[in-house]
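The other protein chains are all here in position, but one chain of the complex has been omitted.
Note that the chains take the letters A and B in the order they are written out, and that residue 1 is the start of every chain.
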Amino acid sequence: MSAVLDVSDFSVEFRTRSGIVRALDRVAFTVGRGETMALVGESGSGKSVTAYALLGLLDAAGKITQGRAVLEGVDLTAASPGELARIRGKRAAMIFQNPRAALNPIRPIGQQIADVLRRHAGLSKRDAMAGAIDMLRQVGIPDPARRASAYPFELSGGMCQRVMIAIAVATRPALLIADEPTTGLDVTTQAVVMDIVAKLASETGMATILITHDLALAAERSARIAVMHAGHIVEDAATKTLLANPRHPYTRRLLAATPTAAGALSALRSIPGNLPDLRRDDLPPCRFAARCDRRLPGCDAGLVWRDIAPAQRIACWNPT
Amino acid sequence: MSSSTLRHARHVVSENPVTGIALALFTFFVLAAILGPSLAPYDPLASNTMRALQPPSAQHWFGTDQIGRDIFSRVLVATRLDLGIAAASVALVFAMGGFAGLASGFFGGWVDQLVGRIADTIMAFPLFVLAMAIVAALGNTVPNIVLATAIINFPLYVRVARAETVQRREAGFVDAARIAGHRDIGVLLGQVAPNIMPIMVVQMSLTMGYAILNAAGLSFIGLGVRAPTPEWGIMVAEGAAFIVSGEWWVALFPGATLMTAVFCFNLLGDGVRDIVDPRRRT
Partner (left out) sequence: MIGNDPTPPGAAGSTLLDVAELSKRFPLRRGGFFGGGHTPMVHAVDDVSFTLARGETLGLVGESGCGKSTLVRLITRLTDPSSGSIRFGQRELAALPAKAFARDADRARIQIVFQDAGESINPRFTAADAIADPLRKLKGVTGADLKAKVEEAAALCGLPLELLDRFPHQLSGGQRARVGIARAIATRPDLLVLDEPTAALDVSVQVTILQLLVTLRETLGMSYVFVSHDLNVVRLLCDRVVVMYLGRIVEVGPASQVFANPLHPYTRGLVAAVPRLDGLRDDALRLAGDPRSPIDPDPNACRFHGRCPIGTDRCGTEMPALRRFAGGRQAACHYAEEPP
């Protein structure tokens, strides 16, 4: 499987009034053609920052300090803002939480999809509109020809997310980043929306990064899961492996805290401690060390990522 | 609480020097208003035709006017009256407009309709002309100038208070307060009002500038405070006649003071918001 996106040694910092936030530290992963990979973590873990940084959408305070992110041979970290804008429309797309806010409230949805097709695929007005209606059909919107003239406020949240997906995949991008795409939607709608993403990914060979706080959603929808904690990818493994045999202490803890369809509340365990303050100058090499019950003296010496098994990479000296 | 407020205020000022300058100017004006009459080197009303229209000098820093009164003393003494009128009118409109806006936004319905119509009616007039009309009708006394200045600012306060209230009417903490046993009026005054206070205080600081300008404006056209009371508007009006003949200082110094005062209050607005908003506290 050839890598669509190859991220290595990728670090991001934010300059704030109260200090430098070391938001991402040496993040590395690859996503192959047609592959769905999940970035899972709690709030503050850096999973959304990763997405924004990759697509050059960081605000002025954020800066990529090192590393490469190669999308189809183009290093995104070295691309000019203009190139990034072209890539974003055409080769890499993103969908967000709260789709209604991401849609233009005063333009019909069909127009909004057609705009993308005209700008990035160079279609004529008429072809773009036909393409837009076809996209609406592909994302399962009933009666697409009529719905194309609807405005976002006339649609439910699930429908708006489908429109967002249609806009995102209209130009057949190589990479789709879905940042909490179903947070705020009902579970029934979530299932339908995720089905659509899966169908489009398998049809077009698009690589997908699913960013979510919901480990169960990630387990169900992705072949591989990368678990993030405080700006580090602490474990990156095939989904089955990660769930059956988590090796990083944080992954194990996260699984132990997640309610499932079986088991009792008393069996769930919270994760002790809090995320370290990423503004600290003396951040320990392993940012989980302070919360970890398997800490060794060597943990303060440095952090390395190593393959502990085929397709299972962790950042821990003392795996479980 | 108060010591942390002070600490926070220092932090805000150190972060934003403009706020510091505005705060320094504000302190200066307040001191002038309080101590002005006792600090003035000359009697602001004492005329001395021998020394009429003297340019600024060591004895008369701002020069003298057409009947020889010391302009510096007059500008200094006038501070209390000008700031007093403005502060009183702002306090009055804050109470009237703030409460009307709160009630209008919170209860909606006929209260909202009524308050909205009153505000619209006021807005239908050119505001300064309305202020002139009120003072002309009621007589040009200080309380009437205060009232007129308050009335023309009323719609502004109603709008700000109403908009802020509507935003918070549905907030979770409003329901929480009801669950905690507050009646509507208690929710309004105890929960919503304190939350819109920061924005209202900023509003007060901003309109303070306009209020000073408005009071001085009324006096300038002869509908406000009457001569020979020292007041910036009258002094500018009186001095205006002498600009053409080259005696620029008669109008310039009271005018510049007036401008500085308005400027100071406008600058203060942002700083005040940073200080009174608890969310900015770290």
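In this text, a contact is a pair of C-beta atoms (placed from the backbone, for glycine too) under 8 Å apart; a residue touches a chain by one contact, two chains touch by 3 or more.
Just so it is clear, the model here is predicted, and its values are computed rather than measured.
Asker: Which of B:Gln66, B:Asn195, B:Thr229 or B:Asn266 sits in contact with the chain that's absent?
Answerer: B:Asn195
Asker: Considering the whole complex, which of B:Val146, B:Ala177 or B:Leu268 touches the chain not shown?
Answerer: B:Ala177
Asker: Give the residue, chosen from A:Glu83, A:Asp143 or A:Asp186, that touches the chain omitted from the document.
Answerer: A:Asp186
Asker: What is the set of chain A residues that contact the non-displayed chain in the whole complex?
Answerer: Contact residues on chain A toward the absent chain are 42-43, 140, 142, 156-159, 186-192, 195, 213-217, 219-221, 239, 243, 253-255, 257-261, 263-266, 268-271, 274.
Asker: Since one chain isn't shown, list which residues of chain B touch it in the complete complex.
Answerer: 171-173, 175-184, 186, 191, 194-195, 197, 278-279, 281
By our rule, only the chains that are shown with their structure count from here on.
Asker: Could you state the distance in Å from the CA-based centre of chain A to that of chain B?
Answerer: Roughly 52 Å separates the two chain centres.
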